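A single protein chain has been omitted; all remaining protein chains appear in their positions.
Entry: chain A
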Amino acid sequence: MGIRESIFLLFLILISTYESFAKEGLAEELNEEFTEGLLLRPLPDRKVLAHFHFQSSVPPTRTYGRHHHLFPKSIYQLVNKFRVREMELSFTQGRWNYESWGGYDPISSNNAKPPGVELWADFDVPLDQVDASWKNLTHALSGLFCASINFLEHSTSYSAPQWSFHSFAGKLRYGTLPREAVCTENLTPWLKLLPCRDKAGLSALMDRPSIYRGYYHSQRLHLTSDEFDAVKSNSGIMLEQTLTVVLQPSTLEARAMVSVKTLQPSWSLSSLFGRKVHGRCSVSKSSNVYVQFEQNLVSELKEMWKESEGSESGILIHDDFWTNPIFEMSASPHRVVKEVGNLQQEDSSILYEFLVEDYNDSEPFDLGLRWKLPVAWLCQQAPLRASRFLMGSGNERGAIAISLKSSGINNTQRVGCSEKGSLLSIDIFQVVPWYVKVYYHTLKVFIDGELQSTMENIENMHVSPSEDKVSPGVMEMILRLPCGVKTAALTLEFDKGFLHIDEYPPDANQGFDIPSAVVSFTDFQASIGFEDNFLNKLPILNELQERKHVICYTEVLLVPLTTPDFSMPYNVITITCTVFALYFGSLLNALRRRVGEEERLLKSKAAKKKGPLTSLLSKLFAKLTGRPVNPPETPSASPSFIDYKLIVKVILVAGMAVKLFRSSFQLN
């Protein structure tokens, strides 16, 4: 009995402890959270990538209520007012250099954005209200972020991708503004959404001049919400804010060693940003800084290590590795995280983790990296490098070409491309404004320079042709290419449309932008797996681990359209009117004419007085025609009459000329 009782007791205890654990877990889930993180990565072209990542999350309203202490009020109200299920807004200045900054890692897939503004949103409203919600959302966002996002309101500037961009059943809207200038006025409202703004924590590094001096700048806001899902959920709203900048470390130090050209520039947080971190944001759950060494860099370092020391690998995770013969870090990392799950290659990327919590005002965090030996490496590339350009000349027609070039064999071998005959699938999503009238039947596919039949290589294609002044043309397609492809190209011919004179922007001669096309490689996943399971709790690592397709954006195209002479309508009006006026005037004069009287008058005048010139002329005329001279009958106007008429006419013509000139001058 005793044993049985004790077992029962034990069982009870177990149950109760389990329950308490469960409760604790639940209580933990039911709280707002804010985390911050910064990822730094040296780039092969002597630049440094800095990727700030902030995440706020809030439990759903039905369990947590509508009052928050961390989550930004404006975003919560936005989500609730427009019933946004998912939304991404990015402001980008500069173009991501896929070749030297990488095209195959989560950062480039998530944060390399087209220049200007890109916004897409998915709504949880009935299908017929989606457009209205989108319009209201663009207005609200343009107010919130001090940007002209409200230009995306017109149906000509946004599109509804069916399946290629992100698969949501018809409730997603996508729009870009390639020409939007991005600056501090967009960053400040973005920072306001963070609980500490740029007063404390990692965001204190965001010194505006240093950030905007960089080569690439992209601030992104991504939010997901399942507030309106019928199914009971408990993730609530999650707001992810990232700022990705590519900076050139100041080369004062490097200039001293100008002889060693390949030596990477040494940098520190204070030299990159001009500021130091004085501790974390007090309300953030975690505040970490990571330095990432890419896979190729790691293998390069190992090679060098082997050469210099002769010892085997494993040194990089040695205790005092931050002071090794190749490079030196100014602070000792809290932990080293190695990538796992990358079976194909022996080397994997390494993350050095630093905790900002350990630092404070008296001892600010200023991480530095100093290179001692020159290192050169290449970034991981996307399987194919996509670029887009225009063909043809003149103002009438042209062609858009998207070219895909193989960037190397190593990547294409990764996924199922080892055996011959397997195919590589590529999603292309392209939006073209209505005034560029694309003829989709002219689609040609070239593989390795040879024209192919389109049907063979396109697995799926969805086209919604543009409608004049109503909607843009959208093309979504899945392309199947053989694995060993070297180059592939798509061409589409188009006619340039004519805009109404009111529709031209003020700088019409600059040309019109065709937004970037999105090329995604669905067979390839850009993610870095990490060994530790509890790392899942850190959102910045979550972002790296998230399995997403490799995505890249092509260039923005600039199409020059025929720009009219904007004063032309007025010139036409004035000339036509003048012609009419002349006609009318002469008609009226002809009607009023007294031919007989005039002739009589002339005769009498001629009889009275005959000028030497007129007699000479009449003589000449007589000689020419061979008729005898008949002076009294020669019709010739009296000088006074001529004068009068002449003056009137001269005044009339002069007045008209002046008017013509003035009106055309004004309108030019």
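Just so it is clear, a contact is a pair of C-beta atoms (placed from the backbone, for glycine too) under 8 Å apart; a residue touches a chain by one contact, two chains touch by 3 or more; residues count from 1.
What we mean here is this: contacts and distances are computed from a predicted model.
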Inset, instruction - Assuming one chain is omitted from the figure, identify its UniProt name from "GPI transamidase component PIG-S", "Ubiquitin-conjugating enzyme E2-22 kDa-like protein", "Anaphase-promoting complex subunit 2" or "Replication factor C subunit 1". - result: "GPI transamidase component PIG-S"
Inset, instruction - Sort through A:Y212, A:Y440, A:Y504 or A:Y570 and give me the one touching the missing partner chain. - result: A:Y570
Legend entry - Residue of A:R179, A:K192 or A:K276 in touch with the missing chain, whole complex considered: A:K192
Legend entry - Candidates A:G65, A:G170, A:P374 or A:G392 - the one touching the absent chain: A:G65
Inset, instruction - Can you work out which residue in A:S282, A:S308 or A:N395 touches the chain that's missing from view? - result: A:S282
Legend entry - Missing-partner contacts on chain A, residue numbers: 65-70, 72-74, 77-78, 80-81, 140, 144, 192, 195-197, 199-200, 279, 281-283, 357, 360, 570, 573-575, 577-578, 580-582, 584-585, 588-589, 591-592, 594, 596-597, 600, 604, 648, 652, 655-656, 659-660, 663, 666-667
